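With one protein chain withheld, the remaining protein chains of the complex are depicted in position.
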Amino acid sequence: MSKYKVNLKINNIPISVDEGTTILDAARQLNFKIPTLCHHDDLCVAGNCRVCVVEQKGNRALPASCATPVSEGMEIQTNSLKVRQARKHIVELLLTEHNADCTKCFKNGFCELQEMSNAYRIGDHVFIDLVMEKDKVTDISSPSIEKDDSKCIRCQRCVRTCTSMQYVSALAVTHKGNDMRISTFLDKPMNDVVCTNCGQCINRCPTAALTERSYIDEVFDAIYDPKKFVVVETAPATRVAIGEEFGMEPGTRVTGKMVSALRRLGFDKVLDTDFTADLTIMEEGTELLTRLKEALVDGKDVALPMLTSCSPGWIKFQEHLYHDLLDNLSTCKSPQQMFGPLAKTYYAEKVNKNPADMVVVSIMPCTAKKFEAERPEMRGSGYKDVDYVLTTRELGRMIHQAGIDFEKLEDEKYDSILGESTGAGIIFGNTGGVMEAALRTAYEIVTGREVPFTNLSIRPVRGMEGVKEASVKIKDVKPEWSFLEGVDLNVAIAHGLVNAKTLMDRIKAGDANYHFIEIMACPGGCIGGGGQPIPTNMEVRKKRAAGVYEEDEAMVIRKSHENPEVTELYESFLHEPLGHKSHDLLHTHYTPRKRH
Amino acid sequence: MENKIKKVDLIFGKVDYLDILSKSLKRTRDELILDVIDSGLRGRGGAGFPTGLKWKFAKNEEADQKYVICNADEGEPGTFKDREILTEAPEKVLAGMALCGYCIGATEGYIYLRGEYNFLLPSLNKAIEKFHNELKKLKLDFTIRICSGSGAYVCGEETALMESMEGKRGEPRNKPPFPTSFGYLGKPTSVNNVETLVFALMIAQEGPAKFKEMGTFDSRGSKVFSVSGDTPSPGIYELELGMTLEQFVEEFGDGDTKAVQVGGASGFCVSRKEFKNTVIGFEGIPTGGSMMLFNSSRSMFNILNDYLEFFEEESCGQCTPCRVGCQQLLKGIEAVKKGIKPPKYLEELQKLSDTMRIASKCGLGQSVPNPFNSIINNFREEIIY
Partner (left out) sequence: MTRIEELVKEQAEKHGRQRTSLMPILQAVVSSEHYLSEDALVAIANELDLSTADVFGTASFYTFLDTVPRGKFIIRVCKTITCHMKGKDEIIKTISDMLKINLGETTNDGKFSLLQANCLGWCHKGPVMLINDEVYPEVTPEKVTDIIGKYLKKG
């Protein structure tokens, strides 16, 4: 933070702000909202779209307020006639290269360009439409992401997301002049490039150039098919975000309303991915302890640190960029993919349904989960384990379509079984949450005591710092875990793939002495997922994260190993973590992929 | 003012550049920079920023490394003088770079040479090698390398040029920060046109007074012009600044000149009736040296069409006003010509070009309105019919 203050006037109002502040932010402090398109709070400055231009006294040109730092004595007008004319022109120009079939568009009503066009009342096109019929082709090669270049306004938010935030660079700005576009390597289809399907680009796209591949119609078809028994599972992070689709504050906990809405939509059973999050802890925790034992007692050459495998965006990233470390990746499927095969085996038996007639739908904060469900490995039940994956946004859309007044719904509870969960399962939604849940369980298994943190809140693994580290001293262990006596369990957490890269590079360089690492592809973890409501930014992520922790604290049971349904599952079906059945249903393997 | 244009020979004339350098090294950096400021020398690439000030800003920056960049990305249609200077007097360019390096405190210099001039590489490399050896005798720590472009007009814009040198797309940066504080690889950098560097060397030799004597208050000295189009004597001429277009056309016209495009595709098109009152220089119409003459056999629609096609392709494409604006102007005049849009649509396009001028990110988009408006205003009838 700069100590120096700069004095300027915006719309004749004097203000003093820190040196280095942009005109845009200074204006915000005075409650003047300058319209923006290429700007996004999560991303570096671009200054490309020029919608945010302002008039500066003594400057013939109009500077872009998002890219121009304040200077002493500056006098800015944010809405002068000159500015208005320029802004209107710029929006009009963007509309001429945009396939403005708004009424047919998935983003109709949620499009920033549309909003701006409306605000400036841009009616009849003055200028010539530049969108060619041949350009109106959508790339639907990916099961997660649709790319429609005819909607693209070249703001490059997606490229900056893919590059600086995620270190993937599947998307790039290519060519120049009238041919300039956002494309992939040699203009290949999205499914053929290094894309991790994280969907962060979708979350930042102001128009419908990048959207999730939607399966709403397929899901309604299944719901209304009398032969089908349709169960739905909901991921932890959805319950603190779905409210935003109905105008609620980010982080508002609406679990009960969401359950109620899902029932009204017609799902036969409403179940919870949190249940399999707890199960993940049992499997992954045991896997970790087993690896540690093999390393420390048996002297085996096992891959450590162990890396979490809950985030399918992260998994694909590792398959592409760090496939030499795939042995370090836990073999546990993600909670979504543990749920699917259990639903079509264990659960089907319990409710006496033919798995062939079952449809498993998951509601996820994630677009990568759509790809994950399509992986050929994900057929542990003998069927496609998870049939359809919908984003939080899509669920919001379905509820709107069905005319359900979400806000007024009474809270309802999940169905049983596969509906019970603990606070540990819920915090999977936050960065550090899997780690915290794992520590709550592993520490207790090993020592017989609760983790030594007030109220079970393991603070060092929480928060929005890109890479976090913590060390937990293991003391006074139970006799069977004597090899862990006095061991400092070193853990690290990264969220956002650029931070994952930092951590992975340190592991590769050999200067990281961790036992266990949690990685989430999306900033903030799943609460900041690519399938979450738009907008998502730091402020929103913090609110959703707080909602998750509140939900955890409100739970009676807050440790995965105490989930009674999980205990029952092991007793009557799986028998033991990492056992034969687990191996068949709950664990997977990975595929090295080329980066290029 | 005399009615004859004064031809000058500062740029191409042979000088003992090592002697100039060795004498300069005995003077302080501040003295040398002050001379350049005093001379009134302004950048010869087109934008016309005072050279001495640029050097002073770069000099005043504290940094472990600074750079001198010679901008030889001469892409402006109608300009070809830098190629000639690099062919005829490369050692003077190199010496000018070394002088700049000494003044601002840089030990590394780069020539960004446009890919179209790759054929110059062997001779330039030879000149650089020879120059490096000569510098050893002067005990001046300064090395020069060449970076080649690969066909992108916008890389002539100094921040785009540096992006390109850094191995990226040649997209202009947001300014501020300016290159003198945050330039190549984030270090203070002075980017100067080929011709400017030679003039700076000549000012070091002759002193600022002699340079100042020539030209006008706003446009000191002389300038190398690239003369092309409908002229019996196309070529390269070093002329004193401050002449009127009438004088120029008298010297170079073919007797039937109806318009002169001053400053290249991004410059202004002046029609016959304005020749008398148009001064070539910063008080009138500035130019990086490009003077294209058109006689009455030429269709101004075709010429404007060519310009716009050029900009539509050469815009980097990152900012909306330039990327889409260029396409709209081009498609717009075609539509008017074909009668798809009414003649008054030209007024909408002119308003749009005003937005491009004030809202584009860099000089490229900001200057497309120059040819557009000047041709539409002066030759409206040729666009419509």
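Here the chain labels run A and B in written order, and each chain numbers its own residues starting at 1.
Note that contacts are C-beta pairs under 8 Å (C-beta built on N, C-alpha and C of every residue); 3 or more make two chains touch, one makes a residue touch a chain.
The shown structure was predicted, so the numbers you read here are calculated from the model rather than taken from an experiment.
Q: Which candidate, B:116, B:206 or B:251, sits in contact with the chain we can't see?
A: In the full complex, the listed residue that touches the missing chain is B:116.
Q: Given the contact definition stated above, which residue among B:169, B:258 or B:323 touches the chain not shown here?
A: Among B:169, B:258 or B:323, only B:169 touches the chain that is not shown.
Q: Using the definition of touch stated at the top, determine which of A:60, A:104 or A:596 touches the missing chain.
A: Touches the omitted chain: A:596.
Q: With respect to the chain omitted from the figure, which of B:59, B:83, B:258 or B:361 is a touching residue?
A: Result: among the candidates, B:83 touches the missing chain.
Q: Which residue, B:89, B:147, B:279 or B:346, contacts the hidden chain when the whole complex is considered?
A: Here the residue in touch with the unshown chain is B:147.
Q: Hey, which chain A residues sit against the chain that's not shown?
A: With respect to the unshown chain, the touching residues of chain A are 163, 168-176, 183-186, 193-194, 595-596.
Q: Mind listing the chain B residues that contact the chain we can't see here?
A: These residues of chain B touch the chain that is not shown: 74-80, 83, 114-119, 147-153, 164-171, 185, 226-230, 234-236, 261, 265, 290, 292, 294, 298, 302-303, 306-307, 310, 313-314, 316.
FYI, only the chains that are shown with their structure count from here on.
Q: Determine the centre-to-centre distance between chain A and chain B, using the mean Cα coordinates as centres, and give it in whole Å.
A: The computed centroid separation for chain A versus chain B comes out at 49 Å.
Q: Within their complex, state which residues of chain B touch chain A.
A: Those in contact with chain A are residues 152, 154, 169, 174, 176, 311-321, 323-328, 331-332, 335, 341, 348, 351-352, 354-355, 357-361, 366.
Q: Within the complex, which stretch of chain A touches chain B?
A: Its residues touching chain B are 45-51, 53, 60-62, 64, 67-69, 82, 85-86, 89-90, 93-94, 96-97, 126-128, 130, 153-154, 156, 173, 175-180.
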